[in-house]
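I'd like to ask some things about the structure below.
The complex is shown incomplete by one protein chain, all other protein chains being positioned as in the whole.
Our next item is chain A:
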Amino acid sequence: MAIKVLKPGLATTVQDLGRPGYYHIGIPLSGGMDRHALAAANLLVGNEEGAAVLEAVFMGPELEFTDDALVAITGAELPPKLDGEPRETWTSFKVKRGQKLSFDFLKQGARGYIAIAGGIDVPLVLGSRSTYALGALGGFKGRKLEAGDELPIGKAGAAVRDGRTVAKELRGLPAAMPTELRVMPGLYWHRITETAGVGFFGDTWKVAPEADRIGYRFKGGKPLEFVPREPPFGAGSDPSNITDACYPYGSIQVPGGTEPIVLHRDAVSGGGYFMVGTVIAADMDLIGQLQPNTPVKFVKVGMDEALAARKSRAGLLGKLRSALLA
């Protein structure tokens, strides 16, 4: 069985839970930016949690099915239509051979996850089916989908019933505005003044148009003032330069001290800009659902709070599993 891509959407890619183990040579994790939504979509159609799905950003694709299938759309509020008839997000539904799946305009969030029972069966590359477009690696031919592509679908496991849904409180989406992203200060935090540090956490930032799978840029806060220094050999003359080093996932670099960039699943693995800290792992999914212009506050936390948030996020996934695997 296969699905035909009639229209590709804006930047639709095949993603699973990623490709760990190669960051030391510059190949990032990749995988769904909202991993919770990706897992939910898979569980709704009876797949393994980490099966390959389609990640559509801002705009959905148009797909034609060559066989009957069970499908679920999660993540962003990207309303699905089957042969033009509306269907619910976060709810599995049947598709008949020859039917077309399309999408209405994005209502909320940024990334929708389209799971099909059996999973997208592109080849495993370095242990994952995720697309790393910058390196032309994995996914469907190492790139975003194009019209005319035919995606192979794997054999579905034990059939699950359609019409199952994920309760609102189990969806793990950003709640209030402004969205709060919890940050552990560190790395090169000492490079900015105390006043700049207070401003960073006090200001409301907005998602800039330059926001993609590599990183999310933010603007609108006060520029950060640096502690004066003699540039270390190899770093470069700008006060925001460091001797090129590794970048953690979620790390916040601020080139020139002006616009913070949070690195995401397709992160560049290193470079020469200082970082003020790191968004905690539990809040990374939320970033994947932020549209440009969304207001954001960075909230300072320590390791204990980060681990508690991690536990709580894992608990949410646990509840999702109990609800859908029962």
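Observations on the model:
Following the convention adopted for this analysis, contacts are C-beta pairs under 8 Å (C-beta built on N, C-alpha and C of every residue); 3 or more make two chains touch, one makes a residue touch a chain; residues count from 1.
Just so it is clear, contacts and distances are computed from a predicted model.
The chain absent from the displayed complex carries the UniProt protein name "Allophanate hydrolase subunit 1", chosen from "Branched-chain amino acid ABC transporter permease", "Glycine cleavage system H protein", "Allophanate hydrolase subunit 1" or "SCP-2 sterol transfer family protein". Within the set A:Glu48, A:Asp104 or A:Asp244, the residue that contacts the chain not displayed is A:Asp244. Across A:Gly21, A:Gly98 or A:Gly163, the residue that sits in touch with the chain not pictured is A:Gly21. Remark: the residues of chain A touching the chain excluded from display are 20-21, 23-27, 125, 132, 134-138, 142, 184, 186-187, 232-238, 241-246, 248-251, 268-272, 275, 277-282, 303, 306-307, 310, 314.
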